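Here the complex is missing one protein chain, while the rest keep their positions.
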Amino acid sequence: MTADEQLARARAGDSDALAGLVREHQRSIYSIALRMLGNREGAEDLTQEVFMQLSAKIGSIASGEHLRFWLRQVTANRAIDELRRSTRFPMVPLDEEASFCHAAEDTDPLLQRQLDRLLAQLSAPARAVLLLRYQEDLDPVDIARTLDMPINTVKSHLKRSLEMLRSRCEVPAP
Amino acid sequence: MRIHRTVCCLALLLPSLAFAAPNPRLVLPQFKDLADKATQSVSITMDPALLGLAARFMDAANAQDAAVMDIIKGLQGIYVRSYTFDRDGVYQSSDVDEIRKQLAAPGWSRVVETRSKKTHADVDIYLMTQGKQVLGLALIASEPREITIVNIVGAIDLDKLHKLEGQFGVPKLTEP
Partner (left out) sequence: MSEGLEARLRAALRPVSPSEEFSVRLQERLTAAARPRRRAVALWFGAALAASLVLAVGIAHRASKAQERVAGLAARQQVLDALRVTNQKVDLAYLTVTSESRDEP
């Protein structure tokens, strides 16, 4: 069954098809939520909200591509809104689980640490841009559409984030 | 000179200058200019409803949460504005003139005024009291690359707050 076929069945009320779509996308959505909000509880709540909303709005999703766009857009924007409601620029998280990166297991520990600090220090929109680029592999034009942000702002966030990360990860010459 | 950690006790020695009912809630400007220039901003506005909501989602069985609940139970508001910049001299002292004017009004007394030659950090702490009761606290911390304003409405116990230090996920502050 193709993604579009599965979507068509879900729109027709096939709960198994909807469950399949959720299984297919939950890793990506959960990861965006987790790296935006910095804690598992918040990420789980946000992920659940997004898929509950999808369930209600599935009739208006036109295609597999539209679905991916919609999921990322709703997740990123809700996370940004939640972060804005709490602090404008989230500081280092206070909970015991003080990690935003939740990097893959084989990640270089130095990069993981620096990425963690970088994510914590970025504004919510800049964080979303970084995740959509390097986790979701969107190009800047698609990121701009997803976040309703000018393309130059997207590029500026990416450039600044990479510069910050590069300067932190550089090991000084002996 | 020692600072007394229990600022509440210090407040008892201060004359009460209230005429009309004093209002410990400061009117904070938008600070849009500062926010636009800042590399990092914190903007927290907690009214009684939000404080109540926060308390409902704290775990009384958790030591940190229990301590925080104890601190906020007497509060009616917490307001924080903090802006960090990537170089010195981005903000002016005049940016907080509006706040200082309000703190010059009757009811507020400056209980702490520190000026550091080493770090160039200035911290002013004000209390509003009525008789023996602390009605509110205001703090302005001006550092070379950071300006922070805190306004707490209600009786905040700084001793209890100090005891939470080290539990906030940030190492204890050490001397510069």
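Each chain carries a letter (A and B) given by its place in the written order, and its residues are counted from 1.
To be clear about the criterion, a residue touches a chain if its C-beta (ideal position, glycine included) is under 8 Å from a C-beta of that chain, and two chains touch if they have at least 3 such contacts.
Being a predicted model, the structure only gives us computed values, none of them experimental.
Checked against the full complex, the one of B:K32, B:R87, B:K118 or B:K132 touching the unshown chain is B:K118. Checked against the full complex, the one of B:L34, B:V68 or B:I99 touching the unshown chain is B:V68.
Interface residues of chain A facing the missing partner chain: 13, 15, 18-19, 22-23, 26-28, 30-31, 34-35, 40-49, 51-52, 55-56, 82, 85-87, 91, 94, 101-104, 106-108, 111-112, 115, 131, 134-135, 137, 162, 165-166, 169.
Against the chain not displayed here, chain B makes contact via residues 1-3, 5, 42, 44, 46, 50-51, 53-54, 56-58, 65, 68, 71-72, 78, 80, 82, 112, 114-119, 121, 123, 125, 139, 141, 143, 148, 150, 152, 156, 158, 161-162, 164-165, 168, 170, 173-176.
Definition applied: only the chains that are shown with their structure count from here on.
Per-chain Cα centroids separate chain A from chain B by 34 Å.
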